[in-house]
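One chain of protein is taken out of this complex; the other chains stay put.
Here the chain labels run A and B in written order, and each chain numbers its own residues starting at 1.
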Amino acid sequence: MKKLLTAALSAALFASTAQAQQLNFDDPAEFARQREMLTAKANGPEGEPWVQYYGDQMADTAQYKKEGPYTICFSNAGVNNAWRVTGWTNMQAEVKLHPEIKELIHVDAEGSDDKQISDIDDLINGGKCSVLIVSPNTTAALTPAVEKACAKLPVIVFDRGVNTKCPVTFIHPVGGYGFGIQAGEFVAATAPAGAHVLMLRIVPGVDVLETRASAAKRIFKEKGLNVIGEEFTEGDNAKTKSIVEDYLQRGSIDAIWMDAGATAVAALEAFEDSGLPLPIITGEDQQDFLMKWKAEGFKAIAPTYPTYQWRTPIIAAVKVLKGEAVPGPEWVMPQPSITAETLDQYVNDKMPPLHHAMCGCEKLPDYPAAWGGQ
Amino acid sequence: MIQETVGSAKAPGAARGGRLPKINPVFFVLAALLVAITLSNPNFVEPTGYMNFLKRAAPLAILAAGQIYVIVSGGFDLSVGSVITLTVVGSSVLLNNNADATWWVIPVMYAVGLAVGVVNGLVVSYLRVPSLIATLGMMITLNGAAFMWSSGSPRGYLPETFRFFGRTNIQGIPLIQFLPVALLVLIVVGLCLFWLMHRTNLGRLLHAIGDNPRAAQMSGVPLERVRIIAFVISSLSAVTAGILLGGFAGVSTDVGVGYELQAITACVIGGAQLLGGRGSVPASIAGALTLTAIFTLLNFIGLPKPVRDVVQGVILIVAVVLATYRRNRAGGT
């Protein structure tokens, strides 16, 4: 009774405001823009996507020119998942390529907006930083802190963005729609019309993940595929496997679309353990998935949110401090997907299962030991 | 609070001889849920249906059967989730993709679990830190340790020899077609823990400590030792659950997250009294199955996740309200 009351009350509170402010994670214009970008040709050296960029708008950095050696400060949202661990290793290795960098000061916000704001404050007040790199935990929340930092020193943002144009540049791959398009189009092209598609997502409400899902849904609708469910796995292997098993008990699944590949292998195992042939599936560039794909040869694609983007902020920081122009205010880099044709380039049984293959790290110092490889 | 005679009808499943056994309502709730699942998905009565269900529930059931030891003795063990994570991540590091290493890696993980339980017990018994805080500290520490050990991401795969316990089904069994190894593990562990709790002196001592620690101590119960044993049993059951979960789902970095609260919830649904003195192993296992059944049912009905959270919260509270009501009616103030 009491609980119903709370539920009702909060529901009423929410409902009174909810309708008017639905966030827009399904923007047809942005969808079209990213779809076009996926096939466009990027500027910069072939084979080194971490320094490539789309478009030709550059940011002038003459005002930041400074004598070395440099102290680079980095406010990191966290290293709380395998993707970020691979990326952070990339960044540390990239620093070793630049003798003009004296020190990399790293503060880890452990996934908390509140802490990251304090961290940025501390870094600015410490007065040692030549440049500040920020990987924001949440776009909106970090905006004020980044604005404050911009007034004091050059700022470079990457991965998730901020709602201000004040940073010298914002480095990121094509985007969430692009990811959803790559995965969605593969399923649409491979599965017959009317095929049963199960959408597995991590959590609702995260901007970059919502856009992946909305892009895929748009494509599935266009192609007349039958989305039999949209479930949230919280990135948990056991939960993923259970969900897929439950769906298999009630009917057939022809294809699985995932907004992130971390639990792709668990989803496949649900088919194996039920004695069913493996479905069409979209994963990501995690080694365990690539290994499985190589071994079993099912129909798959692995769109990526490349971890090589963690190299770029260091490269950009050094350029900025030398007064060289960098792509800006946005530095949009390629976002390749791994297909059956290119699989062999990326699969590597010497690397750990959660290593992200699209790291652009093969030629960096200490590879593969620093990434946990053998 | 009511001072009941130690051992009187506190374990409904165990009550026997002379009196009519009072059946714990959790068994009725579980039965009702299973019927509801069958109605919403007739395939559930097929072996694949219920066996998958049992296999999935096994880790939580084992965890709850261990947690109840600590709860009966009057404490909590919040560190079990992190022990699960540590088991999976640690095993992947130690195995290092070598399938032949399984035979020694599993004992090593049990040794780690033993150490964790002993430390929990020592901190609570001798440093007199409340178990809520002691095991919370342990949880934070172990999560960090798991990450440090693997430098943030597990270094190897879990080979099939390791995954045997959580993943393999023994085929060709008459009547039920196949039997998951995980279920076998659950049955064995469940029987052992049932016996230890309800048929030995240890169980009696645990109940006595939880009921009234001061009185128990006066009457010569080795308080510290019994509590340490309770924490050790809980940690060892967490290692077992970790082996099953790693087997079921493979390697990941956050397998154990949230399991501590689920295990406590399962015990509470099974009628355990927090802060001690009352609880039963079979009812806790039934509580774990009930919790899993609720999730499965909500899945089958297709309710969105938010509703599932609310339902879980409501059920948790209602279970405790009912248990208190039953207890009050059964006698006492």
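Odds and ends about this structure:
Quick note on the criterion: a residue touches a chain if its C-beta (ideal position, glycine included) is under 8 Å from a C-beta of that chain, and two chains touch if they have at least 3 such contacts.
Simple rule for what comes next: contacts and distances are computed from a predicted model.
As stated in its UniProt record, the chain not included in the shown complex is "ABC transporter permease", which appears among "ABC transporter permease", "protein-glutamate O-methyltransferase", "FAD-dependent oxidoreductase" or "HEAT repeat protein". The missing chain, though absent from the display, is touched by one residue of A:A141, A:C166 or A:M291; that residue is A:A141.
Mapped onto chain A, contacts with the missing chain fall at residues 2-3, 5-7, 9-11, 13-14, 17-23, 25, 78-79, 105-108, 110-115, 117-119, 121-122, 125-127, 137-138, 140-144, 203-205, 210. Listed for chain B, the residues touching the missing chain in the whole complex are 1, 74-76, 123-124, 126-134, 136-145, 147-148, 152, 211-214, 217, 223, 261, 265, 268, 274-276, 304-314, 316-317, 320-321, 324, 328.
Just so we're on the same page, only the chains that are shown with their structure count from here on.
Chain centres here are Cα averages; for chain A and chain B they lie 36 Å apart. Listing the residues of chain A that touch chain B in their complex gives 3, 7, 79, 81-82, 85-86, 88, 204, 229, 232, 235-238, 240-243, 245-246, 249-250, 262-263, 265-266, 269, 273-274, 288, 352-355, 372.
Across the interface of their complex, chain A is touched by residues 41, 43-44, 46, 48-49, 52, 56, 59, 92, 150-157, 167, 169, 245, 248-255, 257, 296, 299-300, 302, 305, 310, 313-314, 317 of chain B.
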